[in-house]
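As you look at this complex, bear in mind that one protein chain is not there, while each of the others sits in place.
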Amino acid sequence: MVGRAQQEADAVIRKLVRLVDERTASAPFLKKALRYVFPDHWSFLLGEVALYSFVLLVATGIYLTLFFDPSVATQVVYHGSYEPLRGQEMTPAYKSVVDLSLHVKAGLLIRQTHHWAADVFIAAIVLHLLRIFFTGAFRKPRDLTYYLGLTMLTFALLEGYVGYSLADDLLSGMGLAIGYSVAMSIPFVGANLAALVWGAPFPGTPAFWSRMYIAHVFIFPILIGTLLAAHLLLVALRHHTQFKRERESERTVVGIPMIPGYAPRSLGLMFAVFGVLFLLGGLVQINPVWLWGPYHVAASTNGAQPDWYLGWLIGALRLMPGFDVTVGDYTLVPNPFWGGVLVPLVVFAILFLWPWLERKATNDHGFHNLLDRPRDAPWRTAFGFALLTWVFVVFLAGSADRVYVTFGISYESQIWAYRVLVWILPLLALVVAHRVCVELQRGEEVKRLRCEVLAKRPAASRSP
Amino acid sequence: MRRLRDWLLALVVPRLGKRPPRRSPPRRRIVEGREPNERAELAATLLFLGSAASALAFPFLYAFDVHPLTQLLGLSLGLACVLLAAALIVVGRGVVVTEELAEPYPPPAHEPEQEDIAQLAEESGDSISRKRFLVLAGGAAVGSLGIALVTPAASLGPVLDMDPFFRTTWRRGRRLVDERGTPLRAGAIEEKVFYTAYPEHADREEIGSPLIVVRLDPAELKLPGERQGWAPQGIVAYSKICTHAGCAISLYRVPTFAPVEPKPALVCPCHYSTFDPAAGGSVLFGPAGRPLPQLPLMIDASGELRAGGNYSGAVGPSWWGVRNRKPTP
Partner (left out) sequence: MKRAALIVALLALAPTASAQPPSGAGLYAENCLSCHGANGVGVPQMGSLLRGVGAGTADFYLRTGYMPLSSPGEQPYRKRVLFDERDLQALVRYVASFGAGPPIPQPHPEQGDVSEGMQLFTEHCAGCHQVVARGGVAPGARVPALTRAAPVEIAEAVRAGPYVMPRFTNATLSDAQLNSIIRYVDYAKHPSEAGGWGIGFVGPVPEGMVTWLIAAAALVGVCTAVGRRVRG
């Protein structure tokens, strides 16, 4: 019986393949695609973690749109079973989120999975970006792929911010006021831009919520999805980069073929991502908007923070000393500009310009299919580590108030300390990272020479 | 029926047991062979079944509303995915063969084809006599169309009209009311207490509406020259909206023992901008670049607090023209 079953299986597969090829003429393409090789390293999978988080975001997000009411034009009264909110006035948007969370079975699971997936999505992109940067994978011919990735990161940050602001709870409402101020702080045109987006001075017209909603459920997902497709296509067309081992070279890519080796691994990773996100979605509470209450212009709470990926911006906003740059009666640079606009602009500008800067500095305009280990490019590693340190110190400064509450270190002295550390620590990081890379390289050189001497091998047959 | 069963089995059952001898003539192998790994197959099977069991629990938990529902649903689905992941990884690393294949990278450039494309582009255009003129005209058409298509975006908001930014809900004579709509009486305002007030009969959700009202010792007041009459009996009123980034100022720091504790201050919980209510709302600490706008107060004949006019400056976060003029009703 089993032998027959196996032959039946073969026959079914053959029938399926013939069906597809007859209708799409794609057998030659599929033959190549199914044996496409993937160089094998754990760090090459970080982009996939981001990809699968995005898939889950879209799937859970569609479910949420079936319940969410993007309306802030009226006030309604809550009459549900959650006592602390009973009788309170709130917008339909907020109420629909509370209802989904507390009164719809599986609603809270899907909502929390969606929010955890957003946090993990951006964390995975950052890890993936670090891998790309520190291994030099952004070099020609993959600079376009890199730019697409950075653009997706920008969109992902905005998408997340708009997403959690849709709930109209106290915390995210405060965050929207800050976003408005950052827009206003753009020199000359800030207020015009803010008036355009919000439709009126803050809190804006009800149409603003429609704009956020369509941006979050349609415009950004389409943009990210399209860029993602292009990003993956470029990776496939040029093939993945690889570390140099025995058979790898600039001309030869070595890896595991999609079928049968790589596909189960990849699918396994996908379900692992889903699994972690569903487990978090059910077991760890995130953004409990019913505890925060609805947003009102005159309301605020201590300890309000944006989601983690905007922590660097709240840190930058808090670190800036208090001044507006004025010329007579004209306010050239309102204060939030430095932390809210300039800091992210500078960081992203450096990231976008980096391939070009590196080409200029090293005079290396060539093609690279092989990756560097971080130690193989000491200056790139050092500058990257310094930039990372700078962003991280600013990010930590954003949590100074909770550090005060938990550990008792005075808030003002932390701020002053951070204002100094934010310049000193990156310089230190630069020097230390460069030193470590150089020392590691030297160590390898010494080991190699020692091996040679011990084996009494001539220099010509030294293995790379 | 037997054929249907066999067909289903063929689709669903993995290759259990030994491979039977092939009936078709042997072809060159594409995929490398490997020894079957029965332990891995067993592990994968168990993991698949475990995953199935966990996933099947989901509809039951849902249907019977078992508490705590969200946690159990998350466990059921999450565990199902994790076990499925483990099964697939076992299959990938232990059941199917892991081949290490070498292939050439695509060439860096396809120069002949690049040449051909460049050539076909040139040849397509070489019959045009006034190329530059035509191209410029075409560009003008497309560019103008773009401008026309973008123009309706200006309807999204008052992009060129800055008046709305200076309008507030306050005007001279408007009564101050509390959260419940009760007018504020000057006599009821005590020291060391923090009051939030709104304009009577106006929209509270405008940023110009919410006020902070506190009573200070008149001897401690250091208001700017033209505002001397703005604080009857030492009662001062400021916009509740921080001039840094628009959060509501909801902290009032007031010392019990003034000699060793910091002076009274209004603080914003977002970035800790700190304002001095005794000195016209000037900034004591934090990133705010502009003092808090003050609202003049007056006490009417029945002892109730009313606005004596509009704010000393525009409300909310700064922008290009924020210092250009004063707010209007």
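In order of appearance the chains are A and B, and numbering begins at 1 in each one.
In this section, contacts are C-beta pairs under 8 Å (C-beta built on N, C-alpha and C of every residue); 3 or more make two chains touch, one makes a residue touch a chain.
From a predicted model like this one, the values you see are computed outputs, not experimental measurements.
Asks: Could you tell me which displayed chains border the chain that was left out of the figure?
Replies: Even though it is not drawn, that chain still touches A, B.
Asks: Which of these touches the unseen chain: B:Arg5, B:Lys131 or B:Lys192?
Replies: B:Lys192
Asks: Of the residues A:Asp324, A:Asp372 or A:Asp401, I need the one that contacts the missing chain.
Replies: A:Asp401
Asks: Which of these touches the unseen chain: A:Leu45, A:Val347 or A:Ala417?
Replies: A:Leu45
Asks: In the full complex, which of B:Ser124, B:Thr151, B:Gln228 or B:Thr256 touches the chain missing from this view?
Replies: Going through B:Ser124, B:Thr151, B:Gln228 or B:Thr256 one by one, B:Thr256 is the residue touching the chain not shown.
Asks: I'm checking contacts with the chain that's been left out. Which of A:Pro84, A:Pro321, A:Gly366 or A:Gly443 qualifies?
Replies: Counting the whole complex, the residue in contact with the absent chain is A:Pro84.
Asks: Which chain A residues would touch the chain omitted from the figure, given the whole complex?
Replies: For chain A, the residues touching the absent chain are 40-46, 49, 82-88, 101-102, 108, 112, 116, 119-120, 123-124, 127, 170-171, 243, 245, 265, 268-269, 272-273, 276-277, 280, 282-288, 290-293, 299-308, 311, 373, 399, 401-402, 404-405, 408, 411-412.
Asks: Spell out the interface residues on chain B facing the chain that's missing from view.
Replies: These residues touch the chain not displayed: 68, 70-71, 74, 85, 89, 92-93, 179, 188, 190, 192-196, 248-257, 259-262, 265, 267, 269, 272, 274, 285-286.
Note that only the chains that are shown with their structure count from here on.
Asks: Taking the mean of the CA coordinates per chain, how far is chain A from chain B in Å?
Replies: Each chain's C-alpha centroid was found; their separation is 14 Å.
Asks: In the complex, go through chain B and note every residue touching chain A.
Replies: Within the complex, chain B contacts chain A at residues 6-7, 9-11, 13, 15-17, 19-20, 23, 30-31, 62, 65, 69-75, 77-89, 91-93, 95-106, 108, 153-154, 156-162, 164-165, 196, 198, 204-207, 209-210, 240-241, 244-251, 268-273, 283, 285-290, 316-324.
Asks: For the complex, give me every residue of chain A touching chain B.
Replies: Touch residues, chain A against chain B: 1-9, 11-12, 35, 37, 40, 105-106, 108-109, 112-113, 141, 174, 177-178, 180-182, 184-185, 187-192, 194-203, 205, 207, 211, 237-239, 247, 250-257, 259-265, 267-272, 274-283, 296-304, 314, 317-324, 326, 329-332, 334-336, 339-340, 367, 369, 401, 411-412.
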